[in-house]
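Excluded from the complex is one protein chain; the other protein chains are retained at their positions.
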Amino acid sequence: MCGCGNGNDALIPRVGVITDIRTETPDVKTFRVVSPKGGKLFEHMPGQCAMVCVPGVGEGMFSITSSPTQREYQEFSIKRCGVLTDMLHSLSPGDEITVRGPYGNHFPVEDALKGKNLLFVAGGIGLAPLRSVINYVLDNRADYGSVDIVYGARSADDLVRLDEIRDVWAKAPGVGVHLTIDREQEGWNGHVGFVPAFLGELGFDADRTALVCGPPVMIKFVLSTLGEMGFGKEQVYTTLELRMKCGIGKCGRCNIGSKYVCRDGPVFRFDEIDELPDEY
Amino acid sequence: MQIEKTAQNKEWKPMIVAFCCNWCSYAGADLAGSSRLSYPADVKIIRVPCSCRVNPMFILRAFERGADGVIICGCHPGDCHYTTGNYYTRRRMALLFSMLDFIGVENGRTRVEWVSAAEGAKFSATMNEFTAKIRSLGQNVRLGDLRCRN
Amino acid sequence: MMGGIYGISKDRLEGLFSALAAERELYLPVLSGGKVNFSVWEEGADVRLDVTKTAKSPKDAFFPQFETLYTCRTEEGKLKIDPEELCRREFVVFGMRACDAAGLRVLDRVFLSEPVDTFYAARRELGTIVSIACGEPEESCFCRAFGIDAAAPDADAAAWFSGERLLMKPQTEKGMRLVSSLSEYLTEEDGAEAVIEEEQAKIRAITEKLPYSSLSLEGWGSGETKRKFDSPLWEKLYRPCLACGTCTFVCPTCQCYDIKDYKTKNGVQRYRCWDSCMYSDFTLMAGGNNRTTQLQRFRQRFMHKLVYFPENNEGMFSCVGCGRCVDSCPSSLNIVKVIKAFGKDGGDE
Partner (left out) sequence: MQELKKRLCELLSDGTVARVLGWRRGETSFDPEPAFFGSAEELSDFVYDGFCGANLSKMMIEAARLEGKTAVCLKPCDTYSYNQLIKEHRVDREKTYIIGVGCRGKLDIDKIRASGIKGILSVSGTECDGDGDTLFVKTVYGDRTCKYADAMLSRCHVCRGKEHKIYDEIIGESRDTTDGDRFSEVEKLEAMAPRERFEFFRRELSRCIRCNACRNVCPACSCRKCVFDSNNFDSAQKANVDPFEEKMFHIIRAFHVAGRCTDCGECSRVCPENIPLHLFNRKFIKDINTFYGEYTAGEDAEEMCPLTDFDFGDAEPGDVTSGR
């Protein structure tokens, strides 16, 4: 093992080339990344994350938004909110970044979710990790029951990839798409209101498994709405996000209770989260 | 603030950072240039709004990044564009340079000089003189970051 | 063969050190500026094997406070990643203590579990440890509470001082190799087993008398999260905490690290350095901070050592009772006070 260059350590990244950048909303861009030789950087499962880095600027954990069924590339939907994401937003196709991963666990698409009726609840950029699952499910449609997607954002402009939602998801068999925005807006004739309330209005049978992702305050209220509808905590999955540096459960940053979010998460079932100390 | 040495594996050339106040010294440097008065190319000028904008950290960081000498130029006392800025510079730098001397950094590597917009000649002379001084002191090895050396 | 005992008189140690250092890097407890720390031995260094506790633990021989991971440069417009070479020189850490060696076992759990930290693993493979039994343990020592025997240190070779002699007993292949390479200095001693046992008995008798030796860990360990986490005691305990990182940096088991970039003229160096969960920016991210108060950060450190870590490691505590934090906390806070404060009632109040 010794005496040679060390390219195998989990902390050493790979170079990734950005081949496409899509502006989704005023502050969200989706980056398509491939290896310099072409093809995917690595294989992943829906819900997993990767460390994306602009050398000299910073590194951050982002969920992979593309589905593993996409054979050509990986995509990251990234909201502009700090130094690193500012820099990422200023890049253009052809630019190189470094990526390491995939890290963490994934939504149990191959076991616990198989054959289940699924309810996706997302708010804002929270759709990013769920998009991976939704597309995976749609590409393996026969393995799953009904699919309902409840998605909301601040405004119609903040709904990430509305075209795919309307043209692909809404037209897929056995899929219900339910969109909402926080405030009235010209040209919007869909639902207006917050996600948790909308979810309550829609009312779903508790025979589904819910996958929830969004801002913490939304998650909190969605959870209580789901509870009122009769969902048990073991029927609800979400992803957690904490400060991460190493991605492999060693640097200690994302430790809450005996869990390391980067390694044991980011996907948790709600009954598991309940066991954790209240520090997320 | 990233200062990089250009010469690698070549003969050592001093790297000198000159912080020049926008209102006097920078104009003085300009005048030196337009009057065709030469000063060494080793001097890298950084324009600052006032000499008192120069934070001690700027100076240490310049040394860390491989500067061999740091000089601060400002308006003559009494002529500060902001009335009193350079008086504060004078006190701060007196203390800082004394401290650098105290920890064993040769005090010839740091200097404050007052250069007005009309003193192109003084600017050029000061830079020549300061560069010669740094050349005689040699490479800065006491304050550089090892990582910036290779 | 492994069971043999080899002796050397104290006054020949200097010669042994220079022989060792000629072949490989040698870390020893050295006195400088009034503090003893492990550092690379040089001719004339003031070696202090009699000092029980170095200010900083010897963990940085294996997990240095700062190390470069890779350099990222741009060559002809393309990003290139040059991973840092792994450690390839053999080295010896001479004079560790039973607690320090136990601390490495804790670090092993973290860095050698999948995915293996290759930087640490390489050092672990190339480093040989000689631990010395604690002839004169100090008042702040409480390794006994964690089941560590200061008289029988876990290492490649264990050593005991007996009068004017140092007796060494190789305990692993590595230790054996080390001892055989020093045959010029070490002489095999018959019947030294009894001498060692006598020393051990002395040491154990002293350890029993130490004020914190009987510290009870009842109520700590796996499954205690809920009960301890919400205890009102933390509010009282954390108050004097300065939020400095002294306890973390002197600790032989703290392993949290930060990863940062440094721009050199030849690209961006990615390095890692020790970090402390006591620092306010430890969990800070663009979107907020999940531990905003010092109480939370203080609690995290102790909960991690005494509850979370055992939960993930079959009950093994991430504290070895070396007592360095006890000696060095500027506000006289420490893990002993925390453990005692919770006492038997578990902190329910």
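Order of writing sets the chain letters: A, B and C. Residues in each chain are counted from 1.
Here is the rule we go by: a residue touches a chain if its C-beta (ideal position, glycine included) is under 8 Å from a C-beta of that chain, and two chains touch if they have at least 3 such contacts.
Keep in mind that what you see is a predicted model, and the values were worked out from it rather than measured.
Seen across the whole complex, the unshown chain contacts subunit C at 32-35, 37, 52, 55-56, 65-66, 136-139, 206, 209-212, 239-240, 242-246, 248-250, 258, 260-263, 271, 273-276, 279-281, 284, 326, 328, 330-333, 336-337, 340. Residues of subunit B in contact with the chain left out of this view: 56-57, 60-61, 64, 77-78, 84, 87-88, 90-107, 110-112, 142-147.
Just so we're on the same page, only the chains that are shown with their structure count from here on.
Contacts between chains trace an open chain of neighbours here, each touching only the next in line. Centroid analysis (C-alpha atoms only) places B farthest from subunit C. The pair with more inter-chain C-beta contacts, choosing from A-C and B-C, is A-C. Computed from the mean C-alpha positions, the centre of subunit A lies at a distance of 51 Å from the centre of subunit B. Annotation: 46 Å between the Cα-based centres of subunit B and subunit C. For subunit C, residues that reach two or more other chains under the stated contact definition are 263. Touching two or more other chains at once is no residue of subunit B.
Those residues of subunit B that touch subunit C in the shared complex are 2, 4-5, 66, 147-148, 150. Against subunit C, in their complex, subunit A makes its touches with residues 1-15, 36, 55-60, 81-85, 96-98, 241-243, 245-246, 248, 250-258, 275-280.
Across the interface of their complex, subunit B is touched by residues 262-266, 269 of subunit C.
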